[in-house]
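Note that one protein chain of the assembly has been removed; the remaining protein chains are unaltered in position.
After this line comes chain A, so read on.
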Amino acid sequence: MGKNKLAIFGLSVLVFFTALAIFAPVIAPYDPTEIVAEDTMGPSTQHWFGTDDYGRDIFSRAVYGARISLTVGLVAVSISISIGVLLGALAGYFGGWTDSLIMRFVDVMLSFPSIFLILTIQAMLTPNIYNVMVVIGITSWMGVARLVRGEYLKIRELSYVEAARAIGCSNKRIIFRHILPNAQAPIIVAATLGMAGAILTESALSFLGMGVQPPMPSWGNMLMDAQAYMRDAPWMAVIPGLLILITVLSLYFIGEGLREKSDVRS
């Protein structure tokens, strides 16, 4: 019950942030990249969250930042789920050398410290928002692959899979039509938690200057800008920090709620 309430709270927050992101141009009172006032002004009725070191409106930047952070999270997680589901399904369903090959590849990918891998790839590419999504996606699918492989190993032994084979279903049909829908609950949980991870990674990358490039605002690079002004303008750090915290926490609550729900049913 407690977890359920938290999950609903998380979902509400996420829906609210998504709405902010979608309607950013209507909601944001100022252009997020334009200098509209004195620099480092504290929160006021004119500038709810104050202004940053250039005199840009932090509320507007935060709203547009939601756009960036949520989009990056969503796209990155879509990429990682696609790769993870495909490779995990092939490994779990076929077993044998297919399985060994794929899982050794997973081990190799996992043995890279992923933040350095991401930084290296980003350093070779031009760091922009599209590369950030792709890079996060292709470095975070391994957990999903392992999870999906486990599900397929379990489900392929059930007699409805054998029944599908007996009526002449192709492997492709069995993998996607018969097994995948039965493995979807843990995949959805993984996607939720994965999105939280992706948002954190995006923030870390942008914080290090390897992610979303200024003047485009993301919560991560707003934090970076705030570093030098921690004493004089703490709101510059507190606002994006809190937004990241609340978003990630909400996603975790949703993920845990879903996990609990799917456990009860099985």
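One rule holds in what follows: a residue touches a chain if its C-beta (ideal position, glycine included) is under 8 Å from a C-beta of that chain, and two chains touch if they have at least 3 such contacts; residues count from 1.
Operating definition for what follows: contacts and distances are computed from a predicted model.
Peer 1: As a check of understanding, state which of "Cell shape determination protein CcmA", "Simple sugar transport system permease protein", "ABC transporter domain-containing protein" or "Leucine-binding protein domain-containing protein" is the UniProt name of the chain not shown.
Peer 2: "ABC transporter domain-containing protein"
Peer 1: Considering the whole complex, which of A:182, A:213 or A:262 touches the chain not shown?
Peer 2: Touches the omitted chain: A:182.
Peer 1: Hey, which of A:81, A:148 or A:164 is the one touching the hidden chain?
Peer 2: Final answer for the missing-chain contact: A:164.
Peer 1: What residue numbers in chain A mark contact with the hidden partner chain?
Peer 2: Touching the chain left out of view, chain A contributes residues 158-160, 162-169, 173, 178, 181-182.
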